[in-house]
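Entry: subunit A
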Amino acid sequence: NVSDGKVKIGVLADMGGVYADICGKGCVTAIEMAVEDFGGTVLGAPIEIVSADDQLKPDVGSAIVRKWVENEQVDAVGGLVSSAVVGAATKVTTEAKKIALISTAASNAFTTKQCSPYNVHWTYNVVALANGTVKPMVDAGKKKWFFITADYAFGHALEGVATKVIQENGGEVVGAARAPLGTTDFSSYILQAQSSGADVVALANAGGDTVNSLKAASEFGLTQMMDVAGLLVFTPNAQAMDANTAGGMRTTTGFYWDYDDQTRAWSKRFMERHGDIPAMGHAGAYSMTMHYLKAIEAAGTDESDAVIKKMKEMKPDDFFSRNATLRSDGRMVHDMYYVEIKKPEERRDNNDIFKVVSVIPGDQAFAPVLPECDFK
Partner candidate 1 sequence: MSADYVLETRNLVKEFKGFTAVDDVNLQVTRGNIHALIGPNGAGKTTVFNLLTKFLIPTTGQILFNGRDITPMKPAAIARAGVVRSFQISAVFPHLTVLENVRIALQRKEGNSFHFWRPQNVLNKLNDRAVELLDSVGLAEFADAQTVDLSYGRKRALEIATTLALEPELMLLDEPTQGMGHEDVGLVADLIKKVSEGRTILMVEHNLHVVSKLADRITVLQRGAILTEGDYATVSADPRVREAYMGTAASEEQDRANEQAARDAAAAEETQA
Partner candidate 2 sequence: MMKVNKLYVALLVLAVVAPFFLYPVFLAKLLCFALFACAFNLMLGYVGLLSFGHAAFLGTGGYITGWLMMNSGMTPELAIILGTVAAGALGAVFGKLSVKREGIYFAMVTLALAQLVFFIYLQAPFTGGEDGMQGVPRGNLFGFIDLSDNMNMYYFVLAVFLIGFWVIHRTIHSPFGQVLKAIRENEARAVSLGYNVNDYKWVAFTISAALAGLAGSTKTLVFQLASLTDVHWHMSGEVVLMTLVGGVGTILGPVVGAGVIVTMQNYLSGGELGNYVHIIMGFIFVICVLAFRSGIVGELQKMWKRNFG
Partner candidate 3 sequence: MSTYGEKLRIDDLHAFYGESHILHGIDMNIMQGELVTLLGRNGAGRSTTLRAIMNMVGRRTGSININGNETINMPAHKIAHLGLGYCPEERGIFSSLNVEENLLLPPAVRSDGMSVEELYEMFPNLYERRYSQGTRLSGGEQQMLALARILRSGANILLLDEITEGLAPVIVQKLGEVLIKLKERGLTILLVEQNFRFAAPIADRHYVMEHGHIVEEIQANELEAKTELLNTYLGV
């Protein structure tokens, strides 16, 4: 009972912009792997994949998704990286009653403010990052915090969530500098951080912004004066950082390729196809697609309401999803990892980036379901 004789998954990601390495082509590869591993067909119908570049623009992304669901019979949309694009895209999927398989977006809005019965949010979110990274540091006595925040929705959200965590645990925020997205020169903000008298400078930004802000921090001697915490550091970004300055910095991630044999096995296959080690979004995209296809199989139809119901009933369990459940609000809750970036002398090779400090159980990482988002 498959509509129009096939199951079609659209992969929307940033293929050429700053997040291209984080999801981009790699997400397409991961989803292809999932489809192949699943056998290429479900309920006897072929599984097709289309992909598109959202260019990090909400208008482009939403237009593509609209075309897919209105004109090209796409059943679910995967990938989904930049929070701005995801926000626009999920408006369209929700209206069309199609499932959004969000792998790499950071915002927690898709299961809170903008929640929808058709949203599935897998890998991580800002709350998990803040809980994972900030709490241990505050507990360790680093009470005064300064933020260098990317001046747009994602950065504000991350700063907001982290601030809450800091305050709840007895710390205080002594200041924040809002840097426009894509700032290349962070020196002014670093100076502000320096004169703030904080214990920790938190980088509430992502991608190139994180790399650049860390670089300026080291240049102006900030790293010697205070701790720097990268709230969101993807493996490709960590690889791009100067190991001398980044080494020792701690952060939180939803997946690390070198965690155990299971992760290594999958990552090796991924690396053979893609060239680079998988970032957390890649693994999440694979895991989520697999779960989606299994749910179709189990539901006996590709009709969205039935599939999403099954997805929430079934327990995700694979190399990525540890101790996992997909909650009624669409949030997938699983173990997160508190990691430290390795110093140069600790590294075997360029892919040896993180060492896992501790595993954070999912219910400590993610916030509980909001009543208004409790879709049964």
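Note that a residue touches a chain if its C-beta (ideal position, glycine included) is under 8 Å from a C-beta of that chain, and two chains touch if they have at least 3 such contacts; residues count from 1.
The set was built so that all candidates are chains of the complex that A comes from, given by their letters.
These numbers were taken from a predicted model, which means no experiment stands behind them.
Engineer: For subunit A in this complex, which listed candidate touches it: 1, 2 or 3?
Structural biologist: 2
Engineer: Would you mind writing out the residues of subunit A in touch with candidate 2 in their complex?
Structural biologist: Residues 15-16, 50-53, 55, 57-60, 62-64, 66-67, 70-71, 83-84, 87-88, 91, 152-153, 180-181 of subunit A touch candidate 2 in their complex.
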